[in-house]
Every structure is written in structure tokens, then in C-alpha cells.
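Here the complex is missing one protein chain, while the rest keep their positions.
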Amino acid sequence: MLLEARHLSVQFGEGPAAARAVNDVSLSIDAGEAVGLVGESGCGKSVTGLSLMRLVESPPGRITAGEVRLGDRDLLRASDRELRAVRGQEIAMVFQEPMTSLNPVLTIGDQLTEAILLHERVAPEEAWTRSVAMLGEVGIPEPEDRMLQYPHELSGGMKQRAMIAMGLLCRPKLLIADEPTTALDVTVQAQILELLRSLRERYRMALLLITHDLAVVAETVERVYVMYASRIAEHARVEDLFGEPLHPYTRGLFACLPGRGRPGERLQVIPGRVPDPGHHPTGCRFHPRCPLAQEVCTRVDPPLELKRPERLVACHMVAREDAPADAAREDRAHA
Amino acid sequence: MRTYILTRILWAIPTLAVITFLCYALMWYAPGDPARASYLARGGETAGTMAEDEGLSDAGKLFRKRFHLDEPLHRGYALWLWRILSEGDFGVSVTVSLGTPVWQLVAQRVPVTLKLNLWATAVVFLIAVPVGIYSAVRRGSLLDRATTLLFFLLYSLPSFWVGLMLLMAASKFAPGWPTSGLSPPISGGASYWALLLETAKHYVLPVFCLSYAGLAALSRYARVGLLEVVRQDYIRTARAKGCSEPRVILKHALRNGLIPIIVILAGILPGLIGGSVIVEYLFDIQGMGALSLGALSSRDYPVIMTLFGFSAVLTLLGILASDVALALVDPRISYEQKR
Partner (left out) sequence: MNRSVESSAPTPPPPGPRRGYWAGVWRQFRRNRAAVVGLACVMGLFAVAFLAPLLANRYPFVWTASDPETGRTVTSFPLVRQFFAPPEKVVPERVLEMTYNYLLLFLPCAGLVWWASSRLGAWRQGRWLLAPVGVLLLLPFVLVQPRLDPTPYRRLAAQDQGQGVFPPVPYGPFEQGFGNRIPPTWWDDESLEGARDTYHLLGTDNAGRDVFVRVIHGARVSLAVGIVSVFIATAIGILIGATAGYFGGCVDLLLSRLIEIMICFPTFFLILTIIAVMEQRSILNIMLVIGVTAWTGVARLVRGEVLKQRSLDYVTASVALGARSSRTIFRHVLPNSLAPVFVSMTFGIASSILLESGLSFLGFGVDIPTASWGELLNQAREAPAVYWWLALFPGLPIFFTVTIYNLVGEGLRDAMDPRLRMGPAA
């Protein structure tokens, strides 16, 4: 197990008006594995990703509970120095908006070599050469020229590639990609995803892909966590999830996809809206919009339980189909 | 980049022409006879504008001729401008210091004002920028709130009142403190250091009066600018890379946050010469401000015109310098992009 986050909770603001963006979220990533974190905007997936490296802006955000284990260290309780050593070197992060995520007054080369020089004691020339090589690897033409350019001189796709290059320079064990393709054109999206896949293969790097796009997830990852309103709703291997989604929310998501129904049929929607982070409904977060909701759903928040082999679902209405003995053991392991 | 600078300079030329033309036209339409001007005269004594002939004394008539006021406006302007450009003849002072060439008067006063204003600018920047940075980084701390309040109050204080109060306090509580002029009277036998100390004492009050308002404004500007920057995505990227907090601020945030400050710095240029009128008036400093005041009060037109044109040219240069500085510091601005 490379990275394990347990019972993570993050809130914004203080007092009665505080919004709990992340509530008791646990996830795990194995070495070399690709894991997806899927959900609509506002469900807390980006904040989860940020909190893994304590990048949540505090104030107003605050990690209120949980631990993030990398090896034998808890990143949430590590010292600043330890954390800095991890950031960029063992875990790297790529963000959603390439336009604003690069410093506009520093050259690409400056920002890339900085990523190396912060963690390794090498000569600047070596850092330069490595950066140029990495730019080439991520598919940027004429990398030496690019090193001298400023971010505003690059296109969106190239900026994203440069960001990925910057993240990979120290050969991190895990790359967290927060919606890396959302701000890009569809054709560029495909290229970036392919790039991530090939880089993972080459460097045997684990990947946490945070996205709202189910299609992206299908192509790229092995396991998926589905988040809704600050909690994990379902967790499964990607084939299992796509083959038979269990949680009503996930089923609703799949039903919404155009192309699933017959031609001429109305597009399906999940009725209602995602609740405000400050105003979650009592009981199960999804119950106001759930076609299966019962009385218990309005009172009790369903725990994330093993309902099938290697599948966790947080829903009262999904029955358990498994040998009870195995189920109990796995339950305890995941608690 | 070079093209950008060139374009800006080219645009400055017509602006310059318009300014100097307005300068000249002001004198054209101004009422009163400078040769008979009295202190704080209001032009009620002689009817008609300078461009008309009746009722003018001989000196006035000579003045008219010298400034080509008997010619049509555009010709007069051209001739006047030509004379300045070709001979550097800005005319002769009429009332402030009768007979002295204007250029000489100006040259005498410029160093005085320059020294005063340069010191004030240095004080402002050296204090305001660090305070602004500290305020942004330690937002909400006691020191931040205290300085914000203090600067807010300072900003609202009228400089002439502060000067008067300082003079009052100096007379009452520090009777020996120099309150006029910028240099001590030379007395033989005083050591170099004693003289230096005395000169420094002369500077304290005027420099304070000049700088406290700018201090408040600039530190506020620095704070707000830096706060904006610290919220940006690329700061988060820098942290995600493993940059330590000091490095994030000094290397990533500052360069972006200080861009507006640099623009202001370049804009200080015109203030260097003309910004200290009130302070010079209060502290009896014989600088450009005092000269302007004297010339304006007594309608010494050659001096007024020269000073006015001078100030305008400096302002123009200041704007140009600030644009160039901005283009140099911020790589996003190129000659192709519109602001």
C-alpha cells in the first residue's frame, strides 16, 4: 500500500456556518496503481486531493480529522520539512487550470529546474538537461526553446504537458492529477490521457485521477471511488463499476450518459441538485434525489460497507451478497 | 520591446506639443500686466488680456514683444518654441528675481527640491514595501492591524497641518531644532560630523511631512497587491512542488505582487520636482515649489511657463518610464498586446 488516507475530514469556515467539504473519506492507492476519484463539481473531490499533501488553503479550510499514511509517516502530522520533502519528490500534483497554475513572470525553464533543485543537489546544468529531456518526453516540440519561454507563450495543451513534466522530474511514486483535462479541448484531452498512461508505464508511477468525467475514468484507471456530497458513495474496480453500478447515484450517473438509451428517447437526469456543502440533508446525503429512498434513509447515514467482493457501497438499499464470514472480515479491514 | 518603447516615445511627441501649446495659450489669455503685478494681484488693475496692447507699461510692451504676443496665436507659439529649442532661452524673470534668466533660477532650485524629494521617496519605499509584505504575510496579526489603522489615519492627515503641528511642537519642546531651510549656516570651525548632523536635523521635519502620506498609500498598495497574488493558483503549484514558505513569498509571490509598485516608482519622477510646494512653503525651503508659488503669486509669466512646461515634460517622462518598467518586469506585456 503506497498511500492510505483514512477518515479524512475537511471543513471550511468556523462555527455553525462551517461547510464540511470532505466527510470521513478513506481511500488507498497501491504502488503503480491507477485510481480514479469521480464526482460532480462541489462533491469535495478536489479538496480531498489537496488535503493529501496538506495543500488546502488554511484559512478558511481546515483538516479536522483523519490521517494520510505514506509508508510509515502520517503526512497530516509530519513536520513542514518532511512534508516539503514529500511534495514534488514522492508525490506530485497536477492541477486543473494550466492557464493560471504556472507563474507568469518566470520562464518555463526556471520553474522546471526549480522542481529538481528543490530536492536534489545537482548542478544547474544537469537540472536543465533533465528538464529539456522531460519536456521532450511529454511531447513538447523544440524543448530547448520552450525552456526560455514564458507561460503565456504556450498553448493550453502545452502548458498542461509542461505541468506534468514538472511533476515528474523527480520521479515521484504517485501523481495526483486534479481534473487535468477539463480545461482543454477534446482532442487534446485524449492526448494528455494517453501521455499519462504511457508515463505511468514507463516510470511505474501510481496515479490518482480526480475527475467528473466517467469516460476519462473508464480509459485510464483500475479502481474507482465515487464521491457524492463530501462522502464516498461507492468503490469498485472499474470493470465492476461500469458493468453493474450499485449505488443509486452511480446508476443515475450512468443512466444520464447519452447513447445509453434508444434513439429518440429523452435523456435521463437525476432530479434535484447537488446540496450545498454547508447544507447537507440529514441521513443519507442522496435521499432527496434517490428513487429508492425509504424512511431509514432520511435518518441514518449509510456506512460504506462491503456489499460484494471488493466492492464498497454506502447505501441502505443495496443488499449484501456474500458469505457473511468474509464480509465481516473485510468490513473490519476497511473500517 | 524596442519597437514598443519607440512607439511610446512617438506617441509622446504630439502629447508634448499639445501640452506646450496649452501652456503658451494660458499665458496668451491671462489678464494682467506682469510689469505692474503686485503680490497676490488678482488682475483687476489692467483691463484686457496680455495679448492686447492698451494700458501696458513699457516693460509690459517689451514682454509682449519678447513672447511674440503680437503675432497670431499659432505663430507666436511656434516662434516661442523654436527659441527654446534652438537657443535654450526660456526668458528672463520679471517679478521673482528681476532680470535673472529663468533657466538660472530653475537650475539653482532644482538640486534643493531634488534632494528633499529623493530622501522622501527613499523613506517611503524603504518602509512601505517591507511593512506591506509583512502585513500580507501575517494577515490579521496584531502588528498588521495596528499598522493598518495607523496608516489609515496618517493618510487622512493634511500635510500642512502636520507641518504646522510639528513646527509648533519643535518650538515648544525642542527649541534648538532647525525649522527652516535645508542646510545649517556655515560657521567656521564646526567639525564635519557636527555639520552633517545639523544638516540631517534640517531634513527630518520636511522629509517626514513629505513622506508620511505616501508611506500609508504605498504600504497599502503593496499589501493588497501581495494578498491578491498569494491567492493565485501558481502559488499553490509552487507549494505543491515543495517550496518552503519564504521561498514561495520571495521568489514567486513578490515578483508578481510588486509589479504595481514598480509602476508607481517610475511615476514618482514628476513629483520629484514639483511635489513639495506646501512643504517648501512651510519650512522656508528655497526649492522649485517655493519658486512656483512666488511666480504664480506675482504673475511672473516666463517663470510660470517654464516651470509648467518642465513639470509636464517630467510627468510625461514619468509615465513613459513606468510603462517601460512595466514591460520590462512583466513578460506578458509586449508591444503587440494592448494594455
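A and B label the chains in the order they appear, each numbered from 1.
In this text, contacts are C-beta pairs under 8 Å (C-beta built on N, C-alpha and C of every residue); 3 or more make two chains touch, one makes a residue touch a chain.
For clarity, every value in this text was computed on a predicted model and none was experimentally measured.
In the complete complex, the residue from B:167, B:195, B:262 or B:324 that touches the missing chain is B:167. Across B:5, B:262, B:278 or B:329, the residue that sits in touch with the chain not pictured is B:278.
Touching residues on chain B toward the chain that is not drawn are 11, 14-15, 18-19, 26, 29-32, 40, 42-44, 152-153, 155-161, 164-165, 167-168, 171-172, 270, 274-275, 277-278, 281-282, 292-293, 296-297, 299, 304, 307-308, 311-312, 314-316, 319.
The working rule: only the chains that are shown with their structure count from here on.
Those residues of chain A lying in contact with chain B across their complex are 53, 55, 57, 80, 84-89, 92-93, 95, 97, 100-106, 114-115, 118-119, 150, 152, 163, 166. Taken in their complex, chain B has these residues touching chain A: 232-234, 236-245, 251-252, 255-256, 259, 329-332.
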